[in-house]
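After this line comes chain A, so read on.
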Amino acid sequence: MNESGLILDKLTILRGDAPLVSLDLQIPPGEVVTVMGPSGVGKSTLLAAITGTLAPGFALRGGIRLDGQDLTALPPEARHVGILFQDDLLFPHLSVGANLAFGLNARIKGRAARRARVEEALAEIGLAGFAERDPATLSGGQKARVALMRMLLSEPHALLLDEPFSRLDAALRGQIRELVFSRARALGLPTLLVTHDAADAAAAEGRVIELAALD
Partner candidate 1 sequence: MLKRLIVGLGLSLASAAGAAPDPKNWDAVLEEASGQTVYWNAWGGSTATNDFIRWAGDQVQARYGVTVEHVKLSDTADAVARVLAEKTAGKDEGGAIDLIWINGANFAAMKENGLLFGPWAEDLPNWRYVDVAGKPAVTSDFTVPTDGLESPWAMAQVVFYYDTARLPEPPKSMPALLGWARANPGRFTFPQPPDFLGTTFMKQALYGMVEDPALLQQPAEDVDYDAVTAPLWAFLEELTPNLWRQGRAYPQTGPRQIQLMADGEIDLAISFSPGEASTAIANDQLPDTVRTFVLDGGTIGNASFVAIPYNANAKAGAMVLADFLLSPEAQARAQDPSVLGYGTVLDLAKLSAEDRARFDALELGIATLSPDELGPALPEPHPSWMTRIEADWQARFGTAQ
Partner candidate 2 sequence: MRLRYAPALTLALMLGPVLAGLAGTLLPAIGLFPALGGTAPGLAPLKALLGWPGLGPAVSLSLGTGLAATALSLVLTALIVGSWHGTRAFRWLEAALSPLLSVPHAAAAFGIAFLIAPSGWISRALSPWATGWTRPPDLLIVQDPWGLAMTLGLVTKELPFLLLMTLAALPQAQPRRSLTVAQALGYGRLTGWLKVVLPRIYAQIRLPVYAVLAYSMSVVDVALILGPNTPPPLAVQVMRWMTDPDLAQRFTAAAGATLQLALVAGALGLWRLGEGAAARLGRAWVAQGCRRHADGLGRRAALVLGALSAGAVLAGLAGLALWSVAGFWSFPDALPDTLTLRPWLRHGPELLEPALDTLLIAGAATALALALTLACLQAEQRFGLTPGARSLWLLYLPLLVPQIAFLPGLQTLALMAGADMGRGAVILGHLVFVLPYVFLSLGDPFRSWDRRQATIAAALGAGPARIFWTLRLPMLLAPVLTAAAVGFAVSVGQYLPTLLIGAGRVQTLTTEAVALASGGDRRLIGLYAIAQTAVVVLGFALAIAAPRLVWANRRGMRAG
């Protein structure tokens, strides 16, 4: 069996002793799989299990593998799984440039080299020269783009999207959605999208899975 991509191998998440949600799924590189379901069914918990930040009181059974490597044995910071939330969650005390540089691979050494990479990234999303800006002064769309870029600069091997477009107004939504998906496909990242919006699912052009409650 092909081991590339993100594999959820009979993954079951339990709240206490009771199973909450269960999923068996393989996402090949570059594909966007959408997960939909009613509120409270455990979609965000699912993502938390993959990033390794499950709240106390939850446990998981089964396996999570990324490009052949078992993620459940790794701490969150070693998993190379990127995540985007509803809110851009830019670090308010750091400048735009510092936000972007936060996840920049340590492989790029030297202040000049790192700054150059950040400038490059800013130019890619049309925000050249914004490095010293206060994140709070950016518009909603600008913030979303910076959040995406911040994540991509850390060179993730998979992408998790927790309803990242629902806070954006209708005009921006399509734009940002397109940006995220095109990037994901271009970089060949297996992507898991959690959403309520059918339009998101349609734009993802991938499988759609309906989660049902287990209890």
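On the choice of candidates, all candidates are chains of the complex that A comes from, given by their letters.
Quick notes on this one:
Everything that follows uses one rule, which is that a residue touches a chain if its C-beta (ideal position, glycine included) is under 8 Å from a C-beta of that chain, and two chains touch if they have at least 3 such contacts; residues count from 1.
What you see is a predicted model; the values in this text were computed from it and never measured.
Note on chain A: across the options 1 or 2, its touching candidate in this complex is 2. Those residues of chain A that touch candidate 2 in the shared complex are 48, 51-53, 56, 75-83, 85, 87, 89-93, 102-103, 105, 134-137, 150-151, 154, 156.
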